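One protein chain omitted, others in place.
Lettered A, B and C in written order, each chain numbered from 1.
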Amino acid sequence: MNKVIESVEQAVDGIKSNMTLMLGGFGLCGIPENSIAQLVKSGISGLTCISNNAGVDDFGLGLLLHNKQIKKMISSYVGENDEFERQMLSGELEVDLIPQGSLAERCRAGGAGIPAFYTPAGYGTEVAVGKEVREFNGKPHILESALHADFAIVKAWKGDTEGNLVYKATARNFNPMMAMAGKITIAEVEHLVPAGELDPNEIHTPGIFVQRIFQGQHFEKRIEQRTTRSR
Amino acid sequence: MNKVIESVEQAVDGIKSNMTLMLGGFGLCGIPENSIAQLVKSGISGLTCISNNAGVDDFGLGLLLHNKQIKKMISSYVGENDEFERQMLSGELEVDLIPQGSLAERCRAGGAGIPAFYTPAGYGTEVAVGKEVREFNGKPHILESALHADFAIVKAWKGDTEGNLVYKATARNFNPMMAMAGKITIAEVEHLVPAGELDPNEIHTPGIFVQRIFQGQHFEKRIEQRTTRSR
Amino acid sequence: MGLDKNGIAQRIAQELRGGWYVNLGIGIPTLVANYIPEGIEVEFQSENGVLGMGPFPFEGEEDADLINAGKQTITTMKGASFFDSATSFSMIRGQHVQLTVLGAMEVSENGDIANWKIPGKMVKGMGGAMDLVASADNIIVAMMHSNRAGVSKLLKECSLPLTGVACVKKVVTDLAVLEIKDGAFHLLERAPGVSVEEIQSKTEGNLMVSGDVPEMNI
Partner (left out) sequence: MGLDKNGIAQRIAQELRGGWYVNLGIGIPTLVANYIPEGIEVEFQSENGVLGMGPFPFEGEEDADLINAGKQTITTMKGASFFDSATSFSMIRGQHVQLTVLGAMEVSENGDIANWKIPGKMVKGMGGAMDLVASADNIIVAMMHSNRAGVSKLLKECSLPLTGVACVKKVVTDLAVLEIKDGAFHLLERAPGVSVEEIQSKTEGNLMVSGDVPEMNI
């Protein structure tokens, strides 16, 4: 089943104002750069974005924030972005902060048809407010629900025409779970290859979870904290 | 961290009568042949075995059944085993049948620190008896709990000295989730390789989930239904 | 008269749409793969962990590590992928599979299905059937209209232990294609040469017939 689309314009076709999006990546690592740039161009607004982080001021989701296209962020950590801080403190931006493991599991649950699950994370904190608490094996847990998105946008290293994806190193992060949880999942890849070229044993995201795939262009792959040692 | 042990005797060391074991495999595909053979030799009994199937009369878990070493089976499908039928109908063997997807997810939950989750599978059937029912998005779901095991025994294609595992084709099946859910996880592999030989990107089960790994011998890899087409 | 098993499979194959991921159960459903309409591309999922199943292997090329949910040796198509059982049922439970075809012992007029257990006889287990029927939006049951004793399998209520509740949307039997809605079997098509009266007489559950019922195009 050929899922290949020819352009980033086609990739984001159908994404409208006030929709909920999931965007893969951890920090700036493994983010769908091409699609984000296109969303900035599109001018749509009122977006709810589910993403572990919110980019930096001039890259990643920071670009959409700067343009005031985001109404609400659902994230676990947003500490690298001044514009984010400003919009949040001024009340322009709604923010839902979720423990990172719960965020990952809630995306997976959304894709896996699990409407809710119990986790110990956040018990006794403000994250637990309004949530059911139940003890299992003498330990309190809270009930967390599945997350879904109108569109999930992920970035992979390699992908084939059937939508099968392989990620590289820690650029995998949230991408596989989000790919599962989008009503429509868009994958931008560094290397688009013919079906049959990827070893079926080594595929991280089976093509069934992907509706559109395209060859990304000019990946900047910016490094947030360049740490090195001397030789 | 070197997890390599030298023999199948050492592999099953500490497995005692009346313990709960998880055993990977689907049918006879991807089952830990060496470890099962050693358990048969060991003579321990009263085992609770969590395994999708129960082997056939003269191979796989069927060998342990034949020897009356199993007190209880927790499985999704056990239709390939006459001795199983006899023991179940005579009441010698306790059987807990679980929908296959719930079985997989309950093993994963056990390994992932999720004590319970909701699933639609089994609602309105005898599987739901005694279980909490709750509606999500207008659809009834039942609450299923995590499964754990004293020992999980899995079989992989390749493994390294750190316990990292790679499975082949559909021999993967239940092995990765069970590897997560054992207090002690034993992996028998067809090819034991030095650390660093497996691509970190292609590892299916990270070594953190595996406590013991050994080079299996003489894998029979029996085929249950040999279906072919003519040339 | 009526269709044989291959005829049932052939009729069900007409329901396939291009781009669908499909899970075929054991028995008649497996035969559906032999009748994919020309120009339609579908991909088969097997719940033991493979997407993109191909035909059986040539003799001598069987791989013990590559089987389907019926434990049969198989091959894969280009673009196939392997995954673990939890991921496989994430596909199923998460409704990423567009069509599930499975057999049944009984179906009721409200869409209940029984296909895994006969009390007092051998219980083989439900395998993945309960997950499939509870999750799929689009379930077609493939079965004979009556059992070997001549008793209807399309009932007011199932007598056997249920596999799932109110989940079957369509039934294709040797005699008819029926849609289940509003607590009734709606007769959509007749097998070639089979009369509405015969179908009526062999359907215990509430059968709705409206207007002329066309013959299957098969």
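Here, contacts are C-beta pairs under 8 Å (C-beta built on N, C-alpha and C of every residue); 3 or more make two chains touch, one makes a residue touch a chain.
Everything numeric here is computed off the predicted structure, so don't read it as measured data.
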{"item": "Chains still shown that are in contact with the chain withheld from the display", "value": "A, B"}
{"item": "Candidate in contact with the missing chain, chosen from B:G111, B:G124 or B:G216", "value": "B:G111"}
{"item": "Contact partner of the left-out chain, one of A:T20, A:T48, A:S75 or A:Q211", "value": "A:S75"}
{"item": "Contact set of chain A toward the excluded chain (per top definition)", "value": "26-30, 52, 75-80, 85, 88-89, 95, 97, 99-105, 107-108, 119-127, 157, 167-177, 204, 221-231"}
{"item": "On chain B, residues whose C-beta touches the chain left out of the figure", "value": "1, 108, 110-114, 160-162, 164, 180, 194-196, 200-201, 203, 206-209"}
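The rule is simple: only the chains that are shown with their structure count from here on.
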{"item": "Length of the line joining the C-alpha centres of chain A and chain C, rounded to whole Å", "value": "36"}
{"item": "Centroid spacing, where centroids are CA-atom means, of chain B and chain C in whole angstrom", "value": "28"}
{"item": "Touching two or more other chains - residue numbers and ranges from chain B", "value": "105, 119-120, 167-169"}
{"item": "Residues within chain C bordering two or more other chains", "value": "50, 82-83, 86, 89, 92-93, 135"}
